[in-house]
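Can you keep this structure in mind? I'll have questions shortly.
Omission of a single protein chain aside, the complex is shown with its protein chains in their original locations.
Letters A and B mark the chains in the order given here, with residues in each chain numbered from 1 onward.
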Amino acid sequence: MGDYEPKILTILCNWCSYAGADLAGTSRIQYPSNIRVVRVPCSGRVNPQFIVKALRDGVDAVWISGCYPGDCHYITGNYFARRRFYVLKDLLEYVGLEKGRIHFSWVSASEGKRFADVATLVTEEVKKLGPRKKFVKRR
Amino acid sequence: MVKKIREIARKLLEEGKVDVVLGYEKGTEPLSERPFVARTVEEVEKLTYSPFAIQNLATYLPRFNNNKVAILARGCTTRAINVLISEGQIERDKIYVIGIPCNGVIKTRELRESIGEEIEDVSIQNGEIIIKTTTEEKKVKFEDWLNISCKYCEYPNPLFYDVLVGEEVKPRGGGYPDVEEYEKLDEDKRWEIFEAEMSKCVRCYACRQSCPMCYCEHCFVDSTEPRWVEPGFDKTDLESWHLIRVLHMAGRCVDCGTCELVCPEGVKLLFLTRKVARDLKRDFDYVSGLNPEKPPFFGEFRYDDKGDFIL
Partner (left out) sequence: MKRIPLSDLKRIHEALKSYGSVWVRKKNAYETAETPEELLSTVSKVKKPAKFIFLPEEEPLLAFVQDGKNVTFQEVIREAKGVIFGIPPCEAKAISLLDLNFLQGEGEDVYYKKRRENVLLFGLACLAPDSRCFCTTFGYGPFTESFTDIFGVVVDDVLLFEGITEKGKDLVKNLDVEDAKGEELKKLEAMKKEITERVKKLDIQGIQGKLARMMDSEIWDRISSSCLGCGACTYYCPTCYCFDIQDVERPNWGYRLRTWDSCMFTLYTLEGSGHNPRPELKYRWRNRLMHKFNYYPILYQEFGCVGCGRCIEVCPVNIDIREILMEVKNEPICA
């Protein structure tokens, strides 16, 4: 299992989580390079279909991070996102996709260390699960 | 009951109150009670009703937007109408609702296939379905062949109506034992069952077209920019198609069961839609189609929404 380096699609909201990641970087805090960041204006922009498609296309895991409830730059975006993520995560785990492949977090712009911690946590969990076998399009 | 339906329909058409009456008529297939659009007083004579009427008639409402329509509606049909109204697809004052309390519909396709032989005659008496084939007479219990959504239906009576045909019935008390049973299974077993079911799909889209909630002119599955689901029959495409459709149904699906009942390949879909319906009820106290004024589930939020899964 030591060789398995998962590719984790990481969607970060511009105003909080992405800024938090930036802070981790400028503070020289190390975190795993398995995360592949995509910046979005708000976690509320994330369409659950992105996650389904990404998983199908072979990504090892998906991690979406936004602002804390109440702190959203667009006031309410992350509240809507929270409902969507709830339904999506539950449905995918219900049909038998391994628990631990989809993660959500709230990370604020000032939490550089926390960003690195969550990134490490997510990567470790996914590493433990090993390469993906279910729901990956082979051709 | 049938006489009353015809009487009401006749009067509505004669008085010009409606342009068409959406109801059911006896089909040419055994165990078939198919949707029928009656436009004249003569056609009204064909209207009938039975527990073989599997199609949710609300699906037809958006296409009659320019007409005044009378619709034969049971509990789930009125819920679907509420959702369509709340989403701005139809207007309440353009429809005349002939409410009909419902005791449940039968899994007609499954039953027909299980009989195997040519069915000549069918009747329902005393809680039994009596099927006469060319060689014998088979009796099956009505309850055994009920659509799963009907078995646990909490809204059998129309939520609103302009006229009611028949006596109101007792709800069956809710519950989601089918979902709970599947949930208890081991993760890999659940995936095995899910994949096996989805593999049967032939992408005919009967489920989508029969669903009152699927009225999008441009469905995501046909999208090429971005390409959410690729063409073809790769298992992951079939799985994506159904998973995303269920996501789009969240908070909108009224659990009428039509999708699974009409599927020509018998793909099980309700174990997915009912799971989401149960979770929304349990964790958000949300039931679709009860109030046309209420915004859709994803269209609102509460500060204390469930979020313990978020790191």
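We adopt the following convention: contacts are C-beta pairs under 8 Å (C-beta built on N, C-alpha and C of every residue); 3 or more make two chains touch, one makes a residue touch a chain.
Remember, it's a predicted structure, so these values are computed and weren't measured experimentally.
Taking every chain of the complex into account, the absent chain touches B. Among B:D19, B:E87, B:E110 or B:E230, only B:E230 touches the chain left out of the display.
For the options B:F36, B:Y49, B:Y155 or B:F271, the residue in contact with the chain missing from this view is B:F36. For chain B, the residues touching the absent chain in the complete assembly are 27-29, 32, 34-37, 39, 55, 59-60, 63, 118, 202-206, 208-210, 217, 222, 224, 227, 230-233, 262, 264.
Heads up, the rule we're going with is that only the chains that are shown with their structure count from here on.
Centre-to-centre separation between chain A and chain B, using Cα means, comes to 36 Å. Taken in their complex, chain A has these residues touching chain B: 48-49, 52-53, 56, 69-70, 76, 79-80, 82-92, 94-99, 103-106, 118, 121-122, 134-139. Within the complex, the chain B residues that touch chain A are 182-183, 187-195, 220, 226, 228, 230, 234, 236-237, 239-240, 243-244, 246-247, 250, 272, 275-276, 279-280, 283-284, 297-298, 301, 303, 305-307, 309-311.
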